[in-house]
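Quick one: this structure, given as structure tokens, is what I'll be asking you about.
One protein chain is absent from this view; the other protein chains keep their places.
Moving on to chain A:
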Amino acid sequence: MLRLEGIEAGYGAVQVLRGLSFAVEPGEVLCLMGRNGVGKTTALRAIMGQVPVSAGAILVDGVAVQDLAAHDVPKEGIGYVPQGRRLFGDLTVAENIEIGLMTRGRDARVREKVLTIFPRLRERLGQISRTLSGGEQQMLAIARALCLEPKVLLLDEPTEGLQPSMIALIRDTVVALKETGVATILVEQRVDAALSVADRIAFISGGQVAETVDTGGMTEQSPQFAAYVGV
């Protein structure tokens, strides 16, 4: 589905990713974990074409996307929910969803599907999005990305700053999406949140994957968390 092969990328003279490689398959949740500054968010931004890739390949179903313009990457079926939600704050909930829908000419069916996943948004369609609570804003950010009907969904710290009930809701949503065959790459700092939804965890260190582990046998005390995340 989505495969990164030896990606090198950074900001100007500062190289952040140094040969990053991983893959995620349909219906799988891959969690990227690591200390601050190791390149988790940069990896997502590189996939989205927001950070120039100087070497390596990013393949979606075998098609290379690393040289596409940033606005063409979502058309390859990649949805992105950046850290901090990043809504269009002056627009209503309905208008934010509409903007997500229009990109690929999607119809009312997709809108309905998205609102079924997040019924709370249906109740707030006319509300200006910056006046929503943090959890509702996160729901809207995910809903907007789902309007693209992505094959791959990139979520950057979706539970950051949310209350427990909202974290549970976001977690349930990720699990539900997984069951529909969406491949998800999740950047997460919370060990419990990662273990509850991820199939595998790729621990990033120094801009590359240091170790990839199936979550099946892992607990919050697994040594990798102390070694790579510092918790």
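What to note about this one:
The criterion applied here is as follows: contacts are C-beta pairs under 8 Å (C-beta built on N, C-alpha and C of every residue); 3 or more make two chains touch, one makes a residue touch a chain; residues count from 1.
Here is the rule we go by: contacts and distances are computed from a predicted model.
UniProt records the chain missing from this view under the protein name "Amino acid/amide ABC transporter membrane protein 2 (HAAT family)", selected from "Peptide/nickel transport system permease protein", "2-oxoacid:ferredoxin oxidoreductase subunit beta", "Amino acid/amide ABC transporter membrane protein 2 (HAAT family)" or "Hydrogenase".
Among A:Gly10, A:Gly56 or A:Gly100, only A:Gly100 touches the chain that is left out of the view. Touching the missing chain, out of A:Ala55, A:Ala70 or A:Ala176, is residue A:Ala70.
From the options A:Ala23, A:Ala57 or A:Ile128, the residue with contact to the chain not on display is A:Ile128. What chain A contributes to its contact with the hidden chain is residues 48, 50, 69-75, 80, 82, 86-91, 95, 98-100, 102-104, 126, 128, 144, 148.
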